[in-house]
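Omission of a single protein chain aside, the complex is shown with its protein chains in their original locations.
Chain IDs A, B and C follow the sequence of writing; residue 1 opens each chain.
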Amino acid sequence: MLYYIGAISLILIGMYAVLTKKNLLKIVVGLSIVDSGVNLLFISVGYVKDATAPIFSMPSLTADKMVDPVPQALVLTAIVIGLATTAVALGLVIRLYDHHKTLNINKIRQLKW
Amino acid sequence: MEFSPVLYIAIPLFAAFLIPLLGKVSKTLVKLTPGIVFLYLSYGSILLFPKAMEKPIVQVVAGFKPPFGISLYYGATAAFLITMVTIVGFVIWLYSYKFIIREPIEKYYMLFMMLITGSTGILLTGDMFNMFVFLEITSIAAYSLTAFLRDKDGAEAAFKYLLIGSFSSTFYLLSVMIIYSYTGTLNFADIAGKIDLIPPMAKGFVLVLVLVGMGIEAEMFPLNGWAPDAYSQAPSPVGAVFGGIVVKAGLYAMIRIVFLFFKTPEVMQFLIFMGILTLLIAEMAAMRQHQIKRMLAFSSIGQMGLVIIALGIGTMGSTSAALFQMFNHALIKSLLFFAAGYLVFHSGSKQIEDLEGLGYDKPVTSFFFAVGALAIIGLPPFSGFWSKLLILVSVAKAGDIAILLLILTGSVIEAIYYLRAVVKLYTRKEVPDNVRRTPISGLVAMGILAAIILYVGLYPGVIEKWLAPAANNLLNAADYIKAGLF
Amino acid sequence: MSWLAVLVLVLVVVQIIAALFSVWQKDLLLAALGTSAISVVLSVLFYLLQAPDVALTEAAIGVALSTIIFVIAIKKTDRYEE
Partner (left out) sequence: MRKAIAILLLAIVGYYFINVFIHMPFGEKREGVGKYYLENTVKETGAANVVTAIVVSYRGFDTLGEVTVLFLAATGLGAILFGKRGEKRRLQGASVIVKTTSMMLYPMVVLLGAYVFVHGHLTPGGGFQGGAIIATGVLLMFMSYRHFNVSHNALTWIESLAGLTFATVGLIGLALGTTFLQNFLPLGTPNDLVSAGIIPIIYIAVGFKVGAELTGVLDNMLKTIR
């Protein structure tokens, strides 16, 4: 239960940063916090009490005493995708800084937001 | 080797991996590759299309039966839309051939190929998380293409798109998670059978998450803030990519999920309501635009609103009309973007005002623009006429006069601003001699589109006969479940 | 309450504090380090949730790479938020 609360708080804090912050890099930081929160939430959904990791490294491990492997596989993918999005976002931030010499959203707005 | 639906995803991807190596040999090879890819995919469409119309082809990946492995569902609707994507993709490639002259050309085609991979993936996949992956591929390619010109506004539009797009994918991922946690499966058909395991509260939340997540890609009001900037700041062929491919894939994903999991009268009413809002607000906004590409972008949002209304009515007739409209819109909007791209290039300005007199200076390009404008308004003898007529008829049959009037209002506004632009184009005015010519590949691309638009307008039967199976496939959830789980 | 539950509680609280810190910190470099701290805690939490694969990924990608690209981006732009 605690995990859920932690994860949801992370998501909300991240979204707050994205919605209110004026600094481009801060917004990207917010996005990555949201990502972390979603990943944590997903892994906690797959957790099973008193179970082991889903790896048959020893013969004594049995399938009915393992956590759900699917969320782990999905989160693995999601983490990598999050990194890709962050990288592209930062590239765009560098481009924007190059043009405007500032990271402040209010000073950048040429197009209507 | 038989042509299998997975090749729609694998071949463009293969090409994207191959292009950097080809780039070491020659630039011409790089430029030709996407064309070959599209020709091959069209050949595949010719083979598979009739089969899919009779019976959906379900293809497993990695040899595990669904729901354990990922399966691809190539049903009638997907076949219809993928054929559309191949046609539009091919002409966009043809147009880009001479239009994209800025380096890095290789990267442009790589991004383009991966965007095609992502869109066909969204259309084909039968797995909810897999759809997320393809959604991300499509969006990241779209962000990068938006900023391809590397100017101030392009980067800004791309960043804005990225922000909204990240929210979209986060929401979608959350919905996948909630669905998985209750049903224990990710396959669409399997979920649809177990959807009642989800308690009502969570189900409502999932619905909202999906509508918001996919509504952003499908340009539904009020989530379409990214569209006008992205369309107008990206290179013109990319504008056509958005209008013709990305948005259609997003809308298909949203409708597929809603029709499979949440098809209740209230949800359909809500879709109609959102569609009307999208249509009217976008058309009103388009009226006020001074930049031609922004006008086209808002018109595109409006058209999506029209499609959403038709889908929301949810009868057989209205759904097939909506699919027809999607097809027509993809072709016509691409034509308009192509023509507008060169008109902007020739006049050196994005403003509608500055188009004055170009109709005499650049007759062929302007003629194509006019054809597109008349077609999208819905005048005969162009294809847009039939789809709009079908939508109006189906709305009238559903007996909702208010919606009918609202759609007509939207269409009238649309007609006004398109005709205004066309009239501007043909206002006689001395323009300074312009030596720049529209290259032949661009003209051929526009010619192909115009020919298809006219041909379908004269013989709507060629498309119409495929609409019934496609609409049936979209509406009939029970068949989907049966085919998807075999 | 077992010691494990206490540990989880502490980690979650640390994580939330780190998140708040990176959101309100005016020095972007420190904010980036804050996200790195979130990832470290996250990686431990993944381990506690019996997901060693994900923990390893988060450690390699979240802690190291993503922080580094943030730092590079900060170096190429401004360090302080106005």
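To be clear about the criterion, a contact is a pair of C-beta atoms (placed from the backbone, for glycine too) under 8 Å apart; a residue touches a chain by one contact, two chains touch by 3 or more.
No experiment lies behind these values; they were computed from the predicted model shown.
Novice: Where does the absent chain make contact, in terms of the chains shown?
Specialist: The chain that is not shown touches these displayed chains: A, B, C.
Novice: In the complete assembly, which of B:A147, B:A373 or B:M446 touches the absent chain?
Specialist: B:A147
Novice: Touching the hidden chain in the complete assembly: which of B:M201, B:A402 or B:A478 does that?
Specialist: B:M201
Novice: What chain C residues would touch the chain not displayed?
Specialist: Residue positions of chain C that touch the missing chain: 51-57, 60-61, 64-65, 68-69, 72-73, 75-77.
Novice: Provide the residue numbers of chain B that touch the chain removed from this figure.
Specialist: Those residues of chain B that touch the unshown chain are 1, 4, 6-7, 10, 13-14, 16-18, 20-21, 24, 59-64, 67-70, 103-104, 107-108, 110-111, 114, 117, 121, 127, 129-130, 133-134, 136-137, 140-141, 143-144, 147-148, 150, 155, 158, 178, 180-186, 199, 201-202, 205, 208.
Novice: Which residues does chain A use to touch the chain missing from this display?
Specialist: 1, 3-4, 8, 11-12, 15-16, 19-20, 41, 44-49, 53-57, 63-64, 66, 68-74, 76-77, 80-81, 83-85, 87-88, 90-92, 94-95, 98
Everything below uses one rule, namely that only the chains that are shown with their structure count from here on.
Novice: What kind of graph do the touching chains make: line, ring, star, complete, other?
Specialist: line
Novice: Need the CA-centroid distance for the pair chain A / chain C, whole Å please.
Specialist: Each chain's C-alpha centroid was found; their separation is 10 Å.
Novice: Please compute the C-alpha centroid of chain A, do the same for chain B, then give the distance between them in whole Å.
Specialist: 28
Novice: Taking each residue of chain B in turn, which ones touch at least two of the other chains?
Specialist: none
Novice: Quick check: in the complex, which residue numbers of chain C touch chain A?
Specialist: Where chain C meets chain A, its residues are 5, 8-9, 11-12, 15-16, 19-20, 22-23, 28, 31-32, 34-35, 38-39, 42, 45-46, 49-54, 57-58, 61-62, 65-66, 69-70, 72-74, 76-78, 81-82.
Novice: Which chain A residues qualify as touching chain C in the complex?
Specialist: Those residues of chain A that touch chain C are 2-3, 5-6, 9-10, 13-14, 16-17, 21-23, 25-26, 28-30, 32-33, 36, 39-40, 43-44, 46-48, 51-55, 66-67, 72, 75-76, 79-80, 82-83, 86-87, 90, 93-94, 97, 102-104.
Novice: State the interface residues of chain A toward chain B in the complex, per the touch definition above.
Specialist: 11, 18, 24, 27, 31, 34-35, 38, 41-42, 45, 70-71, 74, 77-78, 81, 84-85, 88-89, 92-93, 95-96, 99-100, 108-111, 113
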